[in-house]
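Left out: one protein chain. Kept in place: all the others.
Here is chain A:
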Amino acid sequence: MTMFHFFNCAILTFGPHAVYYSATPLSECDTLGTSVKAALVYLGTALVKLVCLATFLQVSENDGFDPYQELLKALIGFIDVAGLYFALTQLTHRNISQNHKFQAVGLGWAFADSVLHRLAPLWVGARGLEFTWDYILQGLEANANLVLSISLAALGSLIWLRKNKPKTLIPIIYACAGIVATMPSITSYPRRGLGWHFPKVVGFELFTSLVMAFISWQLFSACQRPYAALLSPMKFRLPSSFVV
């Protein structure tokens, strides 16, 4: 039964990525290459982050919440943002629409994150006889992470790839991007400082990721509207692949 449990947790952790890929138009536009490249960029970013954490961070004896260390970790977290910037802007993608590009990049990013952080513990732990809820919670965490990555990629594409945005929305976009980027540090406060148990922390993550996804979706569609409004007179002349 333990392989069964491993299989269950694996499909909870990695299933949504596959489902996302096949359900959305990503599979039709064949954006696999983009996702793979984004995954590789994530690996590189993770390596750089590791080196920085090892160099600058002190190992604390107690598991408490140290604001100074958390601030440092948040700063290092911005390397993530830099990596995402690189993946979104610098890599050469096939001719896919912006809408699909951020989704593909976010998907690849989240998949690499899940594999790197969750596959090894799953393989070693979930196959044992002893039953714990940890791996199911970890899978839920992976789901939350997927949503967060896609919203971060969306906000990132808004910031760097879209040139004309409504002026009023720009500060909100940057603020949201900041919150999503520092989400790991924000979740570590309840985990360490308040001492919440794992299920509570995962619930918190799911809730915040859904909220941030909703906000970024609203922002994204808000930025679409002026663009679409500009473009609508010319819509019937453009080939259908340009329709967003």
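Throughout what follows, a residue touches a chain if its C-beta (ideal position, glycine included) is under 8 Å from a C-beta of that chain, and two chains touch if they have at least 3 such contacts; residues count from 1.
Note that contacts and distances are computed from a predicted model.
Look at the chain that isn't drawn here: its UniProt entry, checked against "Trafficking protein particle complex subunit", "Histidine-containing phosphotransfer protein", "WD repeat domain 41" or "Nicalin", names it "Nicalin". The chain not shown here is touched by just one of A:F131, A:W160, A:Y174 or A:F214, and that residue is A:F131.
Touch with the hidden chain on the side of chain A covers residues 1, 4-5, 7-8, 11-12, 15-16, 19-20, 22-25, 123-125, 127-131, 133, 136.
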